[in-house]
Structures are given as structure tokens and as C-alpha cells.
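Every protein chain but one is kept in place in this view of the complex.
And now, chain A:
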């Protein structure tokens, strides 16, 4: 197959994610490691759905996560995780 081109976009931040994979195939992210290396624990995942990110430019499975007392979106785009740069919502 011809290779898919990827787009660079300053508002789309690919991040490392720690996650639990369940025996039934489900998956829940538990922590995000931001581009500067700091790790943020995800307290709760409140919503999971397919969604597009207009800000970051992309689509995927969107996890609405509670980090500290903030709500953030974490997107799983095929096999990579990304977040939108702040000031999104």
C-alpha cells in the first residue's frame, strides 16, 4: 500500500501514554507524559467516542480525561496518541 503522509501541526502534540489493556480488549489510559517529560496522572475517563479534532487536525477515538481538576481530550489515532495544545476548549 502507498504510504500515508503525516502532517505536522504545532497544535497537535503526540504524547506518550501509560495505559491498561483489559482482557476483553478494552483499553484505558492512566497517565500522559507531556512533550517536556512531565507525567500527569489521569484520574478518570469520563467519555470515550470517535471524534475529530478540528484544533489539532485529525480523527480518532477521543478519551475525555480528568487530569487534576481539568478536563482534557486524549485522542488515539490508529496507534499513536495525541493531544491538542492548550486553549482548545
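Note that in this section a contact is a pair of C-beta atoms (placed from the backbone, for glycine too) under 8 Å apart; a residue touches a chain by one contact, two chains touch by 3 or more; residues count from 1.
Convention: contacts and distances are computed from a predicted model.
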Quiz item: The complex lacks one chain in this depiction; which UniProt name from "DNA polymerase IV", "Nitrite reductase NAD(P)H small subunit", "Tungsten-containing aldehyde:ferredoxin oxidoreductase" or "3-methyl-2-oxobutanoate dehydrogenase (2-methylpropanoyl-transferring)" does that chain carry?
Solution: "DNA polymerase IV"
Exercise. Mind listing the chain A residues that contact the chain we can't see here?
Key: 1-5, 7, 9, 11, 49-59
